[in-house]
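Structure provided below as structure tokens; questions to follow.
Complex shown without one protein chain; remaining protein chains in place.
Going by the order they are written in, the chains are A, B, C, D and E; count residues from 1 in each one.
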Amino acid sequence: MEDLIQLSYAVDTFYFLVMGALVMFMAPGFAMLEAGMVRSKNTSEILTKNVALFAIACVMYLLVGYAIMYGGGGMLIGAENTVDEVLASGGDVYYSARSDFFFQVVFVATAMSIISGAVAERMKLWSFLLFAVVMTGFIYPTQGSWSWGGGFLSDAGFVDFAGSGIVHMCGAAAALAGVLLLGPRQGKYGPNGEVNAIQGSNMPLATLGMFILWFGWFGFNGGSELKLSNIDEANAVAQVFVNTNMAAAGGLIAALILARILFGKADLTMALNGALAGLVSITAEPLSGTNVESMLIGAVGGVIVVLSIVGLDKMRIDDPVGAISVHGTCGIWGLMAVLITSDDATLSGQLTGLGAILGFTFVAALVVWFVIKMIFGIRLSDEDQQVGADVAEIGIAAYPEFSK
Amino acid sequence: MEDLIQLSYAVDTFYFLVMGALVMFMAPGFAMLEAGMVRSKNTSEILTKNVALFAIACVMYLLVGYAIMYGGGGMLIGAENTVDEVLASGGDVYYSARSDFFFQVVFVATAMSIISGAVAERMKLWSFLLFAVVMTGFIYPTQGSWSWGGGFLSDAGFVDFAGSGIVHMCGAAAALAGVLLLGPRQGKYGPNGEVNAIQGSNMPLATLGMFILWFGWFGFNGGSELKLSNIDEANAVAQVFVNTNMAAAGGLIAALILARILFGKADLTMALNGALAGLVSITAEPLSGTNVESMLIGAVGGVIVVLSIVGLDKMRIDDPVGAISVHGTCGIWGLMAVLITSDDATLSGQLTGLGAILGFTFVAALVVWFVIKMIFGIRLSDEDQQVGADVAEIGIAAYPEFSK
Amino acid sequence: MEDLIQLSYAVDTFYFLVMGALVMFMAPGFAMLEAGMVRSKNTSEILTKNVALFAIACVMYLLVGYAIMYGGGGMLIGAENTVDEVLASGGDVYYSARSDFFFQVVFVATAMSIISGAVAERMKLWSFLLFAVVMTGFIYPTQGSWSWGGGFLSDAGFVDFAGSGIVHMCGAAAALAGVLLLGPRQGKYGPNGEVNAIQGSNMPLATLGMFILWFGWFGFNGGSELKLSNIDEANAVAQVFVNTNMAAAGGLIAALILARILFGKADLTMALNGALAGLVSITAEPLSGTNVESMLIGAVGGVIVVLSIVGLDKMRIDDPVGAISVHGTCGIWGLMAVLITSDDATLSGQLTGLGAILGFTFVAALVVWFVIKMIFGIRLSDEDQQVGADVAEIGIAAYPEFSK
Amino acid sequence: MKLITAIIKPFKLDDVREALSEVGVQGMTVTEVKGFGRQKGHTELYRGAEYVVDFLPKVKIEAAIDDALQDQVIEAISKSANPGKVGDGKIFVTALEEAVRIRTGETGPGAV
Amino acid sequence: MKLITAIIKPFKLDDVREALSEVGVQGMTVTEVKGFGRQKGHTELYRGAEYVVDFLPKVKIEAAIDDALQDQVIEAISKSANPGKVGDGKIFVTALEEAVRIRTGETGPGAV
Partner (left out) sequence: MKLITAIIKPFKLDDVREALSEVGVQGMTVTEVKGFGRQKGHTELYRGAEYVVDFLPKVKIEAAIDDALQDQVIEAISKSANPGKVGDGKIFVTALEEAVRIRTGETGPGAV
């Protein structure tokens, strides 16, 4: 029996690590998506932001974030489980504490990755990274503690399986706050209400990014079941995999068709956003719905994301990659969709969670962005935007030969 | 004992899910390979096809395909295994039904991905997607039911471990039917029998695609053992991993050297095709051969693919990425190579399977392509081909800045 | 009990295979990193080298390398474990022999991948591949046998958990030998001591490569624990994952900040090298240090790599991707850093290992490079360098349209 | 006829195109070029090694026009391309002996 | 000597090159350009936002030739580049005062 507990523990820990590695791999997914959706003169800079924010998220979450979110009182991660503890628990302690940290830390990075896309092409590099320090060390963990850390939102019956709200909407709220203070890219909106198209420079990269994110999402949602080692849990993880996949498929098809109807052509970027929208939409509850329900919830997400992208543009909220729509608007939809499939969720619980996370994150982020803006500035000058952030901030062109 | 069955079930399910995720990741592999092998004016369109076909495959296989292929009488996937059922089976039911669906659905998408490459740069987007609906919902599952679904081919002793025939040759047969009705790209063949080179636009993407496919193939073949949880099965999975790897290595080297001899230079694209040829060749039986045998079977595949590509061009069958040669010609070779390493296979069994799959798929696909051609048309006009499918169908250039 | 041993064996084998697959995926990581860091006229060639060296490593290590490194007396891998052997061992034989080969073979390829970057843009293709045959079949396995094969270095108490020295420094030593015989790229150094910048052509690819390597490194280090199936081992694997991640994060941030200070801008390529430097630095001992210690060891690696890159340039040692600094200088640092965190390591043990591997590999490689140079030549002529290795050796431009 | 060649900063292209259309220029051809001039480039460091960015991205506009339009065209370009900073660019005028519209075979001023 | 500049549709390049070779033009220089003219661009939507593709991809061919060849060259280009659709392009002729072959130092008609 003890041997079985030992092996179970190993299996659950391994499951957690593999799922975490998949989530970690979402980092290049975001990086490629964003690199493909900006102009080439800003590509090295967005890449630099993406690699640096990932590293910052890891460091800040290790030093303070994890302790804020999951208690442990103080800094750093707590001690690893001893064999005696595990055996004494009779299987209640069923995975390594380190594996838990690993799985959690890659979520923080995901939340932060959302932001870099929304503020792309006009945000100063170091101001952004400073925000990343605060966001990953304090803002994200604070609101995360309310639900996953066992705080008041978990008491309020708020259901958010893998983080449509806690991760995605949270990132989008912080992004929105930044975008409002930052303003649109130079030339994005004309004086008479024109919305000018600014094309992304590299569609294969954007597509690769989307597929990597889809792949990584199996870890994101699949790992959020937290346990694998018996029949029920294994069935649950499998169900989560299938539902996650179906939601992405539904979102992609819905967005592609809607774009075809609205715009006359098969807008690839909308299809990419549609798949991600489906994924965000199902993330709050990828377990309790049927496969077909999940597909439909994803499809609705795909419709929403197209409308949201067009709508934000109308409101002159400039988001080069559609991050606020994908993660914010669809994050909200995901939280609401829980009510369709889950018996555990209540309208009040969901609204409480939604309001608390959105309100807190938006306000906290607004304050932090504002302070950074006052002290260092956050917006690249028009001249820097003209020559591009790569020249202004990085000194290395993404494709130095192509524009020669 | 029950606990052990529970844990075993979890391990086998997890194994299935991880392998399935690797196969899912083959989707960007195909997408990048194809995006790299077409001209940039058709790149956004091939990307759109790749993302959309994957989503369509998931939806169609959920709605009807899986039920056609694995019985279950009707639509959708059957119910999940209950704990009681599993325990009562004493371990005979050893993985989640959902994990099985997940593993199978990504195979369908693979078969479909093969086709997009062969018809690239001249096939209408929406006609292609319509074909994808029929292929993934009906044609693939029908022939798949004959072998993996326990139909007459499995009775006939047809051996096709992971699908050299059922997946790869099937996809290639459907592709060939399409190509024959579609004709070559404008300008590919001159009036006096000239074969004009049309270079792929992005070699790093093509190389990335090949490597991703190689990586994903560990899931494709490794997962097809279907069980992992005892010593024999674990050894078998490990053997499959090594043999798969060696066949790819053998194919790559053979193709590279042969291309060097035939063409005078080290044709990178042939090396890429060679690795994939090796992989397809071993897929029908990656278990029973030794590591060295597998390497050699792969190497023969690498030779075949080069000759097949040149030969198809002579026959004016235009296949921009070499998909028909890699998956079709080498798929046939793979089915035959089973006879070398496996005692279970018989010549008649293999030929029956080969003929049935090839014949049925080719004819069925031909009919479907033909109907679509009659109703909607399948070929882009010469003018659309000149400006490129991206302008004609997507409205978004893959690299809008580069060609400025 | 026997069933439990069976399942444990399956789990450990599966763990090994999954970790091995991650390491295999490092191959496209290196390929993309190098493709991004060279000029586009040499990109197809570096891709060809990367795909071919991987295949060669697999073949040579199967045929002779593995037997040299792990005994077995002769060629090829030994026989697979039988069920009886495993059960009789009471769990001492705990994973498939084939899975061990799979895990080891991808390490060889890693060592070889290091070299292609350092000699990029001026080394003849076929001479390089010939070296790959000797390196992966003989040089690497010989020195590897001294430690991991149970030879004199393991007796001397040399500690190198996952191969800072055995894999990374070894590869870098062979690279250095090649670079010294090969000389710098045409135009890299001016007559009056100028160091001319030669910019990499594609930053998104380089960034993708770095992230893939980071992802693959979880397999590299995580799998090197070799066992997972009980609480202690699972905790150890989890610790290795977290430490590996923290070292990369530390290295990236340190290099980015140092580059900012030294060069005035946020040099993306240095950040990428910094992350890899952190990873190499922790690879010799990712288990015994705390998470914070690992982060700091990585950060020191990040500082070292920037200084080393600049320093090698001063010494006119031309290394287009920084491979010698990342894997060599930081490999040495990694071996020394073991002394900080591990009680098992001794200064003399570490220095013995360092000296033996470095000395043997450098000299052996120098001899082999020299012989190849005498017989076939290793350096592309100035004219070939001007038109680019792609025209000279491959006949296929990486981006044929862009430079039109 | 004259061939007017203007070298301008890339982000001024749309403005100049509009200004040209307004004075009646019906066609033009645009090329991405790199310019070297009084607007000095800057020194960058790539991996610690210096390099001089002395060729800056510019756009070249070529328009064949009727002689009569010359002054107007020069003025239109000068105004629309001019933020008054070094590197704003140049306008060159050369004589055009003949122009042919391929489609119709028209020649002379009617072809431009 | 004359400098003939032709702006044509990209996919006609090979045809024009052959036609020029046939009339004895031994060298030419080709540039990728964007053209604005009577052939109107089209409006596309990118993520719901309109943009006008008014610059269309063209290829510019420059060939220095002997005066005697002028008519033949113009005819060769006109014929080979002409599918008879709007946007087929233009041919411009300017006087060339001098030509030098760098390799040999030859000047004048012998250098082109």
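Convention: a contact is a pair of C-beta atoms (placed from the backbone, for glycine too) under 8 Å apart; a residue touches a chain by one contact, two chains touch by 3 or more.
Not measured: the values here are computed from a predicted model.
Considering the complete complex, the chain that is not shown touches B, C, D, E. Of the listed residues B:98, B:122, B:265 or B:379, the one in contact with the hidden chain in the full complex is B:265.
Of the candidate positions B:12, B:121 or B:313, contact with the hidden chain is made by B:313. In the complete complex, the hidden chain is touched by one of C:69, C:279 or C:396, namely C:396. Interface residues of chain C with the unshown chain, by the touch rule above, are 386, 395-396, 403-404. Residues of chain B that touch the chain left out of the display are 195-197, 199, 262-265, 267, 269-270, 306, 309-310, 313, 322.
Taking the whole complex into account, chain D touches the unshown chain at residues 2, 6-8, 31-38, 54-55, 58, 60, 74, 77-78, 81-82, 84-95.
Following the convention adopted for this analysis, only the chains that are shown with their structure count from here on.
Repeated interface: C-D and one of B-E, A-D or A-E share more than half of their contact pairs by residue number, and that pair is A-E. Remark: chain B and chain D have CA centroids separated by 51 Å (rounded to whole angstrom). As a whole-number value, the distance joining the C-alpha centres of chain A and chain B reads 32 Å. Chain contacts: chain A has residues 4, 7, 11, 18, 199, 202, 208, 263-265, 267, 269, 395-396, 402-403 touching two or more partner chains. With touch defined as above, residues shared between interfaces to two or more other chains in chain E number as follows: 32, 34, 44-46, 55.
By the definition of touch given earlier, these chain pairs are in contact: A-B, A-C, A-D, A-E, B-C, B-E, C-D, D-E.
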